[in-house]
Each structure stands twice: as C-alpha cells, then as structure tokens.
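Partial view: only certain chains, each at its native spot in the assembly.
Chain IDs A and B follow the sequence of writing; residue 1 opens each chain.
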Amino acid sequence: MASNSFGLFFRYSTWGESHGPGIGVLVDGCPPGLPLHEDLLNAALARRAPGQNPFTSPRAEKDEARILSGVFEGKSSGAPISILIENRDAASSSYAPLADLLRPGHANFTYLAKYGCFDYCGGGRASARETAARVAAGVVARQLVASLCGAVVAAWLEAVGTARAALQADAGRAAAFAGQSPLFAPDAEAERLFQQELTQAVQEGDSVGGVARFNISGAPVGLGDPVYEKLSARLGYAMLSIPGCKGFELGEGFAAAAGRGSNLNDPFILRDGRPACSSNHAGGTLGGISNGEPIYGRAAFKPTSSIGLEQSTLDLRGQEAVLRLPPGSRHDPCTAVRAVPVVEAMCWLVLADALLMRRALGEAPCS
Amino acid sequence: MASNSFGLFFRYSTWGESHGPGIGVLVDGCPPGLPLHEDLLNAALARRAPGQNPFTSPRAEKDEARILSGVFEGKSSGAPISILIENRDAASSSYAPLADLLRPGHANFTYLAKYGCFDYCGGGRASARETAARVAAGVVARQLVASLCGAVVAAWLEAVGTARAALQADAGRAAAFAGQSPLFAPDAEAERLFQQELTQAVQEGDSVGGVARFNISGAPVGLGDPVYEKLSARLGYAMLSIPGCKGFELGEGFAAAAGRGSNLNDPFILRDGRPACSSNHAGGTLGGISNGEPIYGRAAFKPTSSIGLEQSTLDLRGQEAVLRLPPGSRHDPCTAVRAVPVVEAMCWLVLADALLMRRALGEAPCS
C-alpha cells in the first residue's frame, strides 16, 4: 500500500531526500546465497552518477553505497538488505530563492497541495536522486536473475530531443557501445548527434527530452502473470514510475496500432528444435507472458523542468512572479541521459519479481 | 500477489473463462452508501457488448450482470460486491480445430508453456471477455468517484490502423459524439474514416490496430502517490493490462521527448483565484500527482491476432502447419474499438483507488 515500494515477491522500498543525510533502499524477498558486495553497487551507481559528462549536473558527489544488513559472509542471507547512500556536497542554499515560487513543469506545486509542505532543497521525493536507490536495488535483482536464468538486460539512449539514433540491428553491440558512451549512445554517430543537440540546448539555456530503449535477451518463456501482472504491464508500470517518464512502448508500440495483423503476427518456426518466432514485432510477450524472444521497448522522458531561461509563474501567495534559477544551479539539461541506467535497473527488478512469481505459482506441482 | 486483482484500497478481482459458465468480478474496499443497481452495470456492459456494429464479433450474447453480494437496500453495504455475468451463446466447438495449433500473435503458446494447458475454447483468461468484468467494476468505481468529487472520464477512438481522427479541441463534445458512435469515434469524419479502414481490413481478411484516447476532467489536485503509485504510472499500468495494449502516453507522451523545456513547461497562472496552468502539455500530473488540469493520454492496441488469412505456424508436436480459422469464427477485426469502454473503466478504477489513498494518507491530520 505504502507508495514507496515496488515489486510483489522481490520487493524494494526507497527512502530519502536529496538534501538530507542520505538516501537508501530496502530490499526484501531476496533469496539467500546470492553473492553481494558493495563494489558491485558502486560500479552501478557510478554509471548514473552526475558530473560524468558536460551535460549532466555538475554536482560533484560520488555515490558510495553501504550494505547495512542482509549479507552474511559475502552472500545474501535471506534477510532484508538495507543499503545506505550518504548525501554529500548538498548545496541546498542555492535553492533558497526558489522556496516560495511555483516552478512550471516541476512537482513543487503538487507536493505543496498534497502534503502541505515541500522540501525546496532538491525536490524531496520528486528528486531524480531517488533513482540512485533503484540502481542499487537493481544490482541485487541482477544477481538474483543471474542465479536463475541467463537473461541479459541492456538499455541505451535512442533519442535526445529531435536527434535520433539509427535502429540497432545488434542489441549486444549497441549495449557495448552505450556502456562506454558518456551519453549512453548506441553508436558513434548517435553520440555525435546527441552531443550536438545537448550543446545547443545548453547554450540556449533550455532543456530537451529523450527516449531510452531497453532490450532483454535470454529471458525464459513464461514470465509474467495474467491478467494484471503481465510482464508488459509491469515493465510499463516500472518505467512510468521514473521521474519525467511520459510514455512507454513494448515491441512496436504505437506503430503496431497503425499496422495489420497479417504483418504483425510473428509466425512460429522451429529454432534449435523448440518453437520460436521468425520475427519479433510483439516485443517478446504474448498475452503478457514472455515468449522467449528478446523483450524490447522504449520509455519517453520529457525535458528537464529546470531551465536557465526566465519563466513567468506565481509565488505561494498567488502573486505573479518570474522564476530565474540562481546562477550555477545544478540540473541536467536532459534527464533521459541518466535515466538509462535506471531503465536497466527497472528491467532487472521486474525480471527478478517475475522469476520468483513463476517459481511460486507458474509451474504445475503435479506435472 | 495473486495476479487477477487490481487496485490497492479499492481493489477488484476478475475471474472466469469466456466459454465457462460465466465470468465475474469481486470488488472489495468499496465504502458503504453508494447507490448501486444492476441497470447501471448492464448499461455499461451494453456499450462494450459485441455484435453492436458490423465490425465487432457477431457473437450475439447480451451481457447481463447479477449483483450477488455487497448491496443492501439499493446501496453498497461496505461488504465485498460480487458480480456475475453468465456466458451465453458460447459456440466452443468452432474452435476445436485450432486446439493443437500455435496461433501467431496469440497467447495460446505462452499459456501452454506456462500452465501446461490452454483453454482453446475462447482463450481462457487471455480472452478479451475478461474486460467485461472490468467494465462492471468500473461502474462501482464511477459511483464512488461521483460521491467524492466531480471528476468525469471520457474516452474515444483516436485512430484505426492508418486512419486518424482530428485532434479534439472540446473533449466533452468528442465524448458526447463517441457515446453515440458504434465505433466510439469523436466526430462524423473520424467515424467515416474508421469505417473505411475497417471495411477494407475485413474484406482482405485482415485485422488492424487502433489508438484510444482518454480524458479525465474535474479531478482534484493531489491524486497519486510518489514514487511508485504515481497517478501517471497507475494509469499506464492499468491500460497496459488490457489485452493487446502495446503503448501508453500521458499528456504529449513521446512527442514531449522531442521537445524543449521552454515549450513544454506549463506556466502557472491564477484561474478563479487558484493556481492553474495556462497550457497542459504535462497531461494533468506533475511529479505523478494530479495538478487540477485535465488528465489525458492514449493507449495503443495491436491488431487482433485472429485473422481470416492463412498463417504458417507449428502444431503442438512441432510440425509445420497452416492455421486457417474455421469459417464464421468470431473475432473483432480491431479490438481497439471495444477497448474504449474498458479504457474508461480503468480510468474510473484508478481514480477511485487514488481517491481512497488520498483520503487515508494524503491529508495532514494535524493541519
């Protein structure tokens, strides 16, 4: 019920404000015996850390995760895993001038209306920093998935504003390149285009949106539970919970809505002696259950609400006002960039949960 | 955990196969005192009933809902509301020939792999008939929402295959037209185009996809709970749980990903003395919480997997085979059409849940 948790069997809960002592995540429902070490967490956190490239927030923090519980002699013990990420270098003062202004496109208006208070220093729970906790939980999920099947998750940036990457024929190759790219671009040309688009936006004191693409290969048949725990619906739910996410597609998504059944039905063939599909328009699920083909889709992120340009707005007393971010205030011009590792984490988390669900319910005990 | 339920506080569970004795829904967490009558349910069910127009399945059933519990002297009693919809006119025999074939784009392959059995007569839980139970639950949700606020839900068909309706400036008007249109089209021109597209698809023995648009006006500020019960994420989750849904957008969705913050941030102004937005690119939520503007978005549906054309496939023994639907077998050429009332129902259900959640948690008890 509590709204800061995600997952049914493999369940994690995030907490923390971006300018408090720290943020963290509690992972419960993790089976024992999984190798876990803080280095794994820190490596993953480093991927989404700010200050990595000229286009992310200059905030210089380096996230370090501490495992406070649930690991005994290097392996998960079956107990809840509590992970703490301390906040450093939190220059809240720079936000003080904004304390009494409604910020267009920003959550402070709705938080104020709903909770009667808003942590203007960094956005409280609405801060993208919450996603660091997801990345940490995603590592635990990845270890669980690795112990149960050979599924591999990859994500990359497919578009920044109007700049789009070419469609990637080879997901593995795109993922490999993205792994090295500061912008999570799938190839050199995309990286160049994204850089161009971002440079221009920054120069104009503006922000841009972007699209992340995910690809899960090697997932077994049978993940996802009709009718409300469909793998497709869980993935969409997971992505849409990421700050700024405004759209989700599985497989061909909206394009499929414009197509014909005769073109989009993926024919069944034999592959390695087992039923498989000769195409994958569906994106790896049928009836919400994984069919053994790669599971792919996209998540759309709106532009960062914080921009350098002046914006007309209201103050808390309802007076017209002009919002000017203080010079040197810290925000990414494109949150989609750092969303890429979060999209990956959400894939691992959804997979881990679906795998446990299948283990509990999905197999006939008598057969 | 059980995967046939949706909602946290206002929770419903659907059950039933399309060719068993009936289907039904159990609504729990419904406050007492709501006026409820079977006529309300049957009126809603009639909207999504098949056989209404030349393009939906000729199946002639007329759904009738029976309230078996939870209503006392015409009002909800606070007890769980059990609703039964009997199946009639279920000609399962016509499906027998398909029993041992994998059906491209269809769930029988994944169900067989996951459960070791598949109710080939009508698709079991994968049947679109499950959505009738959602429509019935949606009526209960609508009554609850009406008792708590003035929110109004509307949905219409925005696209069928490549035919698209014009953007509707007046949601109320579009909804009114759609309410009368057998295709849930928002205006006469759209109806004509949709009809054309459907006629052609049917003539070619093919199927088409479509896009449904929803619009919620009059919702109060403060619905949706960060970070995993965001209203936007719940709506997406709800839509993506509908059979055939492959994409979801809130507000401008993927288009927002191509835009700039300076254009997409909705400026705050005073309206009737209260803060409001002079534009609504966000689609009615900020930080996942409703901001008082209309909440709108779209859901994309793939073409019906069942088509008249022959398809190459495999049988259950792995032998190559050709799938020919028996003459007169019943399926809609475009499931998106009948999905429209289901999209509306899911909006009511998500709203009802969010309203109860806000009532329990969202208001400061001390202030």
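In the analysis below, contacts are C-beta pairs under 8 Å (C-beta built on N, C-alpha and C of every residue); 3 or more make two chains touch, one makes a residue touch a chain.
Computed from a prediction, not measured in an experiment: that's the story for all the values here.
Colleague: Number of identical chains in the whole complex, 2 of which are shown?
Modeller: Every protein chain is the same sequence, and there are 4 of them overall.
Following the convention adopted for this analysis, only the chains that are shown with their structure count from here on.
Colleague: Which stretch or stretches of chain A touch chain B in the complex?
Modeller: Interface residues on the chain A side: 1, 3-6, 8-9, 14, 102, 104-107, 109-111, 113-116, 125-126, 130, 159, 161-162, 201, 204, 206-211, 221-222, 225-230, 232-234, 236-237, 240-241, 243, 245-254, 256-262, 264-270, 273-275, 277, 282-283, 285-291, 298, 300-307, 309, 311-314, 318, 320, 336, 357-358, 361-362, 364, 367.
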